[in-house]
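Only a single protein chain was left out; the remaining protein chains are all shown in position.
Up next, chain A:
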Amino acid sequence: MSIDTQAHNIEEATVQISPVTQGPPDAKTRRYDRQLRLWAASGQNALEGARVLVLGGTATTTSILKNLVLPGIGHFTILDSAKVTPEDAGNNFFLEGQSSIGKSRAKEAVRLLLELNDSVEGVADESDLEEILKKRPEYFATFSLVIAHNVEPQQLAQLSSLLWADASLPPLVVVRSAGFLAEFYIQFHEHTIIDTHSETMPSLRIDKPFPALLEHAMSLDFANMDLVEFEHVPYVVILVRVLEEWKKAHGGQAPKTADERKAFKQQIAGMQRKHDEENFEEAEAQAYRAWATTSVPSDVAALFADPGLIGLKPDSPPFFHLLDALKRFTERPPHVLPLSATLPDMKSDTKQYVHLQRLYKARAEEEKEEFKKLLGVQIHDGLVSEFVKNAHGIKILRGRRWGALDEEEGDLANALQNGPREACTHLALSALSAHFAKAPGTKPTLEQLQAEAYTIAGKGFQAPEELEHALGELVRAPTADIPTTAAFLGGLVAQEAIKVITTQYVPINGSCVVDLVGSWTGIVN
């Protein structure tokens, strides 16, 4: 993803979040309700600001576009100089059967796609890709994403080098398919994600309680508490209390050995009055949190060595300023991420739970202020909050240029070893591309494709049996854009495009291959 676009998106996404609705939603929110529950207003704003260029009006590309137009992408252009053939009219839902034959494929597809959503802008461009590549390379700079399906190999090579040469140019999604087999790849330099929608819960810091939490836990008078209150002390408080007492009795150490941990749990059990208090049972079940050391998760710590932090300038993307502040925040004791204000539900009553929630919230607010002092530039408060809240799941993906897998020494060999079935599907599609590069429009033989595969794989290549499974399918249907394969790819590619555009969730890094004979998908990298 180009740095400029992304920075823009993050900022825009967080600035434009609509206020929480206190009444029935407006028409747009109702229409998009089921998706807003996944990517929220920030993701929706990013989608609506995106401009997608699609090369070729095939069954596959119109399937992809359908899944981008429905959720409300801002703009799409179909670049296609072809006229609708009888074959096109048979496999593409966004052509109108025989009545479309002979008309502009781009115009027909755009017209029918636009019926799906009034708020989307669509343009049919009948220019020639070859001509644009030669004379108007700046054409691509106005888009946020380019998607190419079964583009002629030489043109694809030119296009991918052009877009790779300048990091500010849009990412490129390369899609190849024939019959039951398919693959797609996203070419991007760098993709940073704040909200990965990670399923890991941030630490509650039971082992490193902040002062207000420790003070609260130690102030409770368990012995003289009335029973109802006793039965509703949140497990977090119980664990902090027991751990503190344990440490006092064990030279400041948390329980380490299996025996110690057992004793620790017994200590919790021993505090019960009736032996069936659910909050104490929960504390016992969650006891591991007392000895699991809260530290910076290794995936996040690894980002502190990211090249994006080197030579940080005021106009560097906000993500890296935030990451830099995070790094410095964690360098100070107690070497943890800023506290998350989110408290999971637990056995408790309203009073004690809300009190605990407020302690976490107040502390999280304080730490966010500390964090802000470490920022080298001014960043919008909404974005800082978003970053701090999701700090345990942030990610940076670094991509490679299209073709690197086949061209760089040893890469394909590794892929073949790690996942022969997946790598063979990729290799077979590369062999088919190589064949079409030499003999456009001709049906390949198995021998021809085998020869191409051996050439690509290089010296010492021993074909696993999966290669023939893949090559045989391509010989069978080298130019088939089957509606179900197209629809399957249409879903997958649109899904990944949405993740790239919204900078939410995690897109693929590598090549995603699809085999609809065996009904499986896989990743090659």
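Assume a residue touches a chain if its C-beta (ideal position, glycine included) is under 8 Å from a C-beta of that chain, and two chains touch if they have at least 3 such contacts; residues count from 1.
Rule of thumb we're sticking to: contacts and distances are computed from a predicted model.
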Among "Intraflagellar transport protein 25 homolog", "Cytoplasmic tRNA 2-thiolation protein 1", "NEDD8-activating enzyme E1 catalytic subunit" or "serine C-palmitoyltransferase", the UniProt name of the subunit that does not appear here: "NEDD8-activating enzyme E1 catalytic subunit"
Contact residue for the chain not shown (choose from A:45, A:485 or A:503): A:485
Chain not shown: contacting residue from A:349, A:366 or A:411: A:349
Touch residues of chain A, complete complex, unshown partner: 20-25, 27, 29-38, 59, 63, 66-67, 70-72, 85-87, 89-93, 96-98, 101, 115-118, 179-180, 196-197, 232, 345-346, 348-350, 353-354, 468-469, 472-473, 476-488, 490-492, 494-496, 498, 505-509, 512, 516-523
